[in-house]
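Missing here: one protein chain of the complex. Every other protein chain is in place.
And then chain A:
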Amino acid sequence: MKAFTHAAALCLLAAASTAGAADANLGRNLAATCANCHGTNGKAVPGSGMSSLAGESKANLLQKLADFKSGDKPASIMHQIAKGYTEAQLTLIADYYAAQK
């Protein structure tokens, strides 16, 4: 019985904090839009010339993405891609990749 109430309470808590808000897997879904080039979950095919993003620190990822946006980091395509996402979305993506091992 105790377990029941406990699970329900946790659940209500989770529901309350996300009510009407983002999908619980938004970061995962957004990060998957990068996987075509950087590999599933950010693990690029070795030797393919594309960088892996998995396990890179959030701060590093966000800095590089900001530098692509501003043009400080030279790019063939990433300056155009980074501009397609909001800061909040890039933060979720960086969180997701930083957590991949």
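Here is the rule we go by: a residue touches a chain if its C-beta (ideal position, glycine included) is under 8 Å from a C-beta of that chain, and two chains touch if they have at least 3 such contacts; residues count from 1.
Throughout what follows, contacts and distances are computed from a predicted model.
Asker: Going by UniProt, what is the name of the one chain that was not included in the view, given "Arginine ABC transporter ATP-binding protein", "Secreted protein", "Sulfide dehydrogenase (Flavocytochrome c) flavoprotein subunit" or "1,2-phenylacetyl-CoA epoxidase subunit A"?
Answerer: Options "Arginine ABC transporter ATP-binding protein", "Secreted protein", "Sulfide dehydrogenase (Flavocytochrome c) flavoprotein subunit" or "1,2-phenylacetyl-CoA epoxidase subunit A" narrow down to "Sulfide dehydrogenase (Flavocytochrome c) flavoprotein subunit" for the missing chain.
Asker: Over the whole complex, note the residues of chain A touching the chain we left out.
Answerer: Those residues of chain A that touch the unshown chain are 3-4, 6-8, 10-12, 14-15, 18, 22-26, 28-30, 32-33, 35-40, 44-45, 48-50, 76-77, 80-81, 83-85, 89.
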